[in-house]
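Only one protein chain is missing from this complex, and each of the others stays in its spot.
As written, the chains take the letters A and B, and residue 1 is the first residue of each chain.
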């Protein structure tokens, strides 16, 4: 098993997202088509598996990942939002997700720092957060210990399938280290062949699929995150809002992370988006995100904002993630698309089973909603 | 909210030191409106840090080298057409091509200004030297020690030591002595032969009589006469003490020597203030030998982004006389871009400044060479040394990760080094040196942290009360 990473593990969205472990149906799905969309329901199905995966991750991998699953509150400020919460909870319960609706008094009892204007909340005990900044590096260590060869600072410059196998060209630059010992001083090019290839490169996945001659319609979603100065622990929950773009949690170090999907602005070249520069902060997003935070948790008005940052996640047009094998090119797999932090370990486990042909049918069924097969209509045009 | 969002200014100047003042004076002379923003309450920069208006200093900045700077300061303070925005921090700088917006935080909340031209003349700060004990109360940048004395009349201890590589130490020690303080020792890391050689090479040039070096020479004599030990080849190993500084340990050859002091100023050089440059995406380069990121610029001090200008230590630490001329040229450059002055007139008026810059270039190089801290800074820190002061990250913790990755942002994510309130200003330099040591490259070949908004922590309440649009 060889793994190529163009920068360092966690350099992209996996290290820059705010680390929510959110399993309730997301606001972005609820606001579509005026109600509970099919897509939200389908990702909730994956969420049910992800809850188990995250709960057992530290034990099965025998490492500390700063995972906190103390519960998550999705709050509502208006009667219409409360209705949405109730309908959502009913749907989630039907799908086997343990979600309860609590009233304003109960919200205050559990989280007295939340606004008295909050009318109700959905509570899900399994939600929480993990430390996004250490997950990828820690997984990398574990993979290396298990025998994988890791190449950081290494880009794939060519990828194609010949007959029954793939060939790829890898370019390692600068001081990046190969394997764990030798360290190429300058650019070093390697040709490798493999029976199977997994593309899990976030927004860059689209380009890698294109190298192989396939469409992988992923689009950049440049987002904004904020972090406050450290405070003593007070917030055990993940806080989200059913009607506003908001996620809040307190990291192990004490900082409060504030996100929720507020846009930032991509830099552009003459012909395309520039993924190499961090997107520019948008003042309206910063203000909107902080306003939602203060309206939900008034005391945070006194906190100092330490840093706002931006990162690029990848979404599909139907907002469902992509995980599985391309029917148009057997042996080529993908794991990318939205919610890939929360769903990442689950994708990793299930796609690995597909790759290794272990209980494949079950893995196929569980991932069917995310399968790249839905791009066959596009890839049918692509001659190989 | 005190929302001063206006486009009334032709130019905004960040920094009220010699460079910012010079630019403002040029602009005001040409009847262009500018505002000067500074974290200090009164203009002057660090070099002429003024006492509070309610204080009255005697013998303030008396040395001869301050004289032209004091004249300029007086002119700046009495010139009409310049708005002084003191006690305010610039937390954001963004550019949309034709206008640039500056977000400012002060005691009354936020203000946003936009202007067609912004000059960043933000100066420099004491090079943070990560050695054991540098976080103890009483240990500080030599600049901090000097500004406390100069602007507040404060001696930071009963027995004060200075250690480093920069000749400015001699001036500070002489000022401490003149104020009635006791200087335990002035300890130069480099051998005296480095001084002698550099002076010898420049015997005929007159450089050794210029500005700071002449003052340093005088100060050395004063200190010697007063019996203050000024020693060379003293390699500071660490600062000791439990609750506060109690002493310093030097290596001299194979032996170690401990001296007693209750305060120590570290003086290994200065780094350009670069967070706004990098936040705005301006081209920067590593400023050898002391380090830090300096802005690139053209002949008129315009940065890589049209309309954003740079002057003074922001372009590389070279001292106040050079900063002042650069500020003047930037002011003329802005007026030229605004067509308030013809290119011919601008060129004519800039001539005298360019002549000074040419003459001073040799002096700046000489000083940089004399003060070169690199040998001292490449010494390996003991593993317990704190590299990141904000997040308590030790050299050992970074060393563990360095074998895995040599990317500053990755190291930041994994160790939290650079994640704190200072946005990496205190640790990036030491971290980049550790990275260079690991990769065998020279420092600055690897990029530093990605600069993020806000340049200074700001309360969420302030951000919300202000209309951020």
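The working rule: a contact is a pair of C-beta atoms (placed from the backbone, for glycine too) under 8 Å apart; a residue touches a chain by one contact, two chains touch by 3 or more.
Assume contacts and distances are computed from a predicted model.
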{"item": "The complex's invisible chain, by UniProt name, from \"Sulfur carrier protein\", \"Glutaconate CoA-transferase subunit B\", \"Peptide/nickel transport system permease protein\" or \"(2Fe-2S)-binding protein\"", "value": "\"(2Fe-2S)-binding protein\""}
{"item": "Which displayed chains the hidden chain touches across the whole complex", "value": "A, B"}
{"item": "Candidate in contact with the missing chain, chosen from B:137, B:191, B:343 or B:383", "value": "B:137"}
{"item": "Which of B:71, B:244 or B:442 contacts the chain that the document leaves out", "value": "B:244"}
{"item": "Residue among B:117, B:425, B:452 or B:466 touching the omitted chain", "value": "B:425"}
{"item": "Residues of chain A in contact with the chain not shown", "value": "229-232, 301-302, 304"}
{"item": "Missing-chain contacts mapped onto chain B", "value": "39-41, 46, 51-59, 87, 89, 107-109, 125-126, 128, 134-141, 143-144, 147-148, 151-158, 179-180, 243-245, 262-263, 273, 389-390, 392, 420-423, 425-426, 456-457, 459, 461-462"}
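The definition used in the following text is that only the chains that are shown with their structure count from here on.
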{"item": "Inter-centroid spacing, chain B versus chain A (mean Cα positions, whole Å)", "value": "41"}
{"item": "Partner chain A, residues of chain B touching it in the complex", "value": "92, 94, 281, 391, 401, 403-407, 409-410, 413-414, 416, 419-421, 423, 438-441, 446, 450, 452-454, 457-461, 463-464, 467-469"}
{"item": "Residues of chain A defined as touching chain B within the complex", "value": "7-11, 15, 133-134, 137, 140-141, 152-153, 174-177, 183, 185, 228-229, 253, 277-278, 280-281, 283-284, 286-287, 290-291, 293-294, 300-309"}
